[in-house]
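Since the structure comes first, as C-alpha cells, the remarks are kept for the end.
For this depiction, one protein chain was excluded, whereas all remaining protein chains were kept in their positions.
Per-chain numbering from 1; labels A and B assigned in written order.
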Amino acid sequence: MKRFSGFNLIGEAFRSHQGWPEHWPDKAPKASYDAIIVGAGGHGLGAAYYLAKKYGITNVAVIEKGWLGGGNTGRNTTIIRSNYLYDESAHLYDHAVKLWDGLSQELNYNIMYSKRGVLMLAHNVHDVQSFKRHIHANRLNGVDNEWLTAEECQAYCPPLDISPNARHPVLGGALQRRGGTARHDSVAWGYARAAAALGVDIIQNCAVTGIRRGADGAIEGVETERGFIASKRVGVSAAGSTSLVMKMAGLDFPLESYPLQALVSEPVKPIFPCVVMSNTVHAYMSQSDKGELVIGAGTDQYTSYSQRGAFHIVEHTLAAICEIFPIFTRMRMLRTWGGIVDVTPDRSPVLGKTPVKGLYVNCGWGTGGFKATPGAGDLLAYTMAHDEPHKINAPYNLDRFRNGRLIDEAAAAAVAH
Amino acid sequence: MLLIHCPYCEEARPEVEFVYGGEAHIARPLDPSTYSDAEWEEFLYIRSNPRGRHHERWRHTHGCGRFFNAVRDTVTDVFETTYKAGEPRK
Partner (left out) sequence: MSGFRLADGGRVDRRTKRSFTFDGKAQWGYAGDSLASALLAQGQMLFGRSFKYHRPRGILGAGVEEPNALVTVDRGPGRVTPNLRAPSVPIYDGLHATSQNRFPSLKTDLLAVNNVFSAFFPAGFYNKTFMWPRGAWEKVYEPIIRRLAGLGDSPKTRDPDHYDATYAHCETLIVGAGPAGVAAALDAAAGGGRVILIDEQEEIGGGALSDPAQWGWLAEASAKLAAAGNVTVLSRTTAIGHYHQNFVVAAERLTDHLSLAEAEGPREKLWRIRAGEVVLAMGAIERPLVFEGNDVPGVMLASAARTFALRYGVAVGRKLVVMAVHDSGWRDALALQEAGVNIAAIVDLRRDIDPALAEAARAARIGCYTGYAVTKVTGRQAVTGVKIALDGVAKEQSLECDAVLMAGGWTPTVHLWSHAKGTLRWDEAWGAYLPDKSHENLRCVGACAVAWDFGSGLAIGALPAAKPLHESKAFVDFQNDVKARDIGLAVQEGFRSIEHIKRYTTNGMATDQGKTSNLNGLQIASDVLAKPVTEIGLTTFRPPYTPQSFGAMLGHHKEALFQPLRKTGIDDWAERKGAVYENVAQWRRARYFPLIGEDMDAAVARECLGVRSAVGIFDASTLGKIEVVGPDAAEFLNRMYTNPWKSLEPGRCRYGLLLGEHGFIIDDGVSARLAPDRFHLTTTTGGAARVLGMMEDYLQTEWSDLDVWLTSTTEQWAVIALQGPKAREVIAPLMEGIDLSAEAFPHMAVREGHICGVETRLFRVSFTGELGFEVNVPAQHGRMVWEAIWAEGQKHGVVPYGTETMHVLRAEKGFIIVGQDTDGTVTPDDAGLGWAVGKKKPDFVGKRSLARPDIVATGRKQLVGLLTDDPQAVLEEGAQIVADPNQPVPMTMIGHVTSSYHSATLGRSIAMALVAGGRDRMGETLHVPMPGGVISAKVVAPMFYDAEGSRLNG
C-alpha cells in the first residue's frame, strides 16, 4: 500500500500521478476463508478491516453482489452522533464516535470526519423534557450533549428561524459538538484499501445465492454466483437484503425493508455550518464540503426494495426544511435518491450471533447506520473472532424480541400527550 | 405516489388516502395465553419481508375507512390485486 500524504501527492504530481496503485485489487474468490463477510458496505468492510487489524484473522473475504459501498453507505446523509438515551445505545454509538476520531490517520485515508456539531431542535414542552432527559443521561454516561436556548441555537446555526410565532417555534436544542459528518464514499474506500493491504480479499459482483450448513447445522460456507466459498464463520452485513440472506440459512428475521429518500440542493458557498435535526417537524440537514445542502427525507409507509420513494415525501420534507429555514425557498433541489433501510421492531440494530453456529449478523440499523460504521464493524469483527459478543453489543441480540428486553429509543422519545 | 384500488369503494385512489397496515394474513391467536414465548415473538415480530410478491394490509383511512388486503411486488411496487378483508390469501 503506497502511503497517502501531501508529500507523496506532490511527488506524484511531477509524474502525472502514474505511481498510485490500486486502492484494492479485484479478487476472484478462493476456495475457502477463515471468515467471510457478506456485504461490502462501510460496516462489512470495517468488520473485515478490524478482523485483520485487531483480531488477527487476515484470511478474510468480503463478498458483495454489486460494487462496494453502493448500498446505504453511498446513499445516506452522513450524520454522526452518539447522544442516545439508553445506556446500551449511548455505549454503542459512542464506541463508534471514538473510532471516527482518528480514523483518517488510522486508515491513512482522509474520510473527512468533521465535528461540525449536531443540533437537535425542541419545538414543544414535551421535546424539551425529552431532550433534557437525553442530556442528563449522556452527561452521566460521559457523552457530550448540551442544552442551547433558542437564541443560542440561532447563533450556532444562523439560517435558523426562531420566531416565536412560527408554527413550530424553536424552544431550544440539544447540541452534540462531537457530532458531525464524514464523507461516505471515502469511508468505504478507506476501509477497503486498508483491509486489502492487510490481506483481505474484496470480491465484488458476487451475489450470495445460498448458505450451506452442515449436518450439525453449523455454517460451512456460502454459495455464490461465482461458486461455493467455504468458511466456518460468516458475518452478514447486508442492510436491506439481510432478511433475504437469512432466509437462505433458514432463519426468519424480525426485519422489514423500507424505502428512505434523501436529496441535495445545488452547491452554494458556505451558509449552513452544522447539522440540524428536527424530529417534530421531520427535517434534517447539513451542508457538504462541496456546498450542497444535504437533506434527509422520510421513509415511505410501505415495505419496498425499489430504491425509489414517493414524491409527496419530498414535498413534505422541503416544506419542513423551509419552515425552519425560510431563506432557502429559492434554493434548488438537484438530486433525490432512495435507499432501502432494514428496520427492526424496536428500531435498534441486531448485532451478534444467530441461532446458526458460525453465522453472525449485523443488521436493522434503519435510518441511522452510517454513524455507527466503525463501531459496528469492530463489534461484528469482535463477535466473529471470539464467537461471543462484546459487552457493548451483547444487548443487541435476537433474544430481546422474545423476552421483551427491547431497546426502543423512538418509544423513549414517546409521543405528545 | 401509489395508486391503490380500494375493493370496497371499487375505485383507484391516491396513496395519501390510505394507511399501510403491515404484512397481511397474520391472525392474532384466539387465545394468546396458549402461545409459547417463541410463538408469540413470531406473531408479534417475524415478517416475511420478501423481494417480490408481498401480501399486505391497507386501510382506506380517508375514504371508506375499511381495511383490505393487497398483493404488491416489492421490487416494482406494482399492485397485482387488492381484495376484501376475510377473503382467502391470493
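Here is the rule we go by: a contact is a pair of C-beta atoms (placed from the backbone, for glycine too) under 8 Å apart; a residue touches a chain by one contact, two chains touch by 3 or more.
Note that the coordinates shown come from a computational prediction; the quantities given were computed from them, not determined experimentally.
Asker: Given the contact definition stated above, which residue among A:His123, A:Lys371 or A:His390 touches the chain not shown here?
Answerer: Looking across A:His123, A:Lys371 or A:His390, the contact with the absent chain belongs to A:His123.
Asker: Considering the complete complex, identify which of A:Arg133, A:Arg212 or A:Lys247 is in touch with the unshown chain.
Answerer: The missing chain is touched by A:Arg133.
Asker: Among A:Tyr33, A:Tyr84 or A:Phe328, which one touches the chain that has been omitted from the display?
Answerer: A:Phe328
Asker: Among A:Ala310, A:Ile340 or A:Leu398, which one is in touch with the chain left out?
Answerer: Of the listed residues, the one touching the omitted chain is A:Ala310.
Asker: Contact with the hidden chain only, please: which chain B residues?
Answerer: 1-3, 14, 19, 21, 27-28, 31-33, 35, 37, 40, 44, 57, 59, 61, 65-67, 76-78, 85-86
Asker: Please identify, in ascending order, the residues of chain A that touch the omitted chain?
Answerer: Chain A touches the chain not shown through residues 4-6, 8-10, 13-14, 16-18, 20-26, 66-70, 74, 87, 91, 102, 104-105, 108-116, 123-126, 129-137, 139-142, 166-169, 180, 183, 185-186, 189-190, 204, 265-272, 287, 289-291, 306, 308, 310-311, 314-316, 318-323, 326-337, 345, 400, 402-406, 408, 410-417.
Following the convention adopted for this analysis, only the chains that are shown with their structure count from here on.
Asker: Can you work out the whole-Å distance between the CA centroids of chain A and chain B?
Answerer: 30
Asker: Which bits of chain A are touching chain B when the two form their complex?
Answerer: 241, 243-244, 252-257, 301-306, 310-312, 345, 401-403
Asker: Under the definition above, what is the set of chain B residues touching chain A in their complex?
Answerer: Spelled out, the residues of chain B in touch with chain A are 1-2, 15-16, 19-20, 22-23, 37-38, 40-42, 44-49, 51, 54, 56, 72, 74-77.
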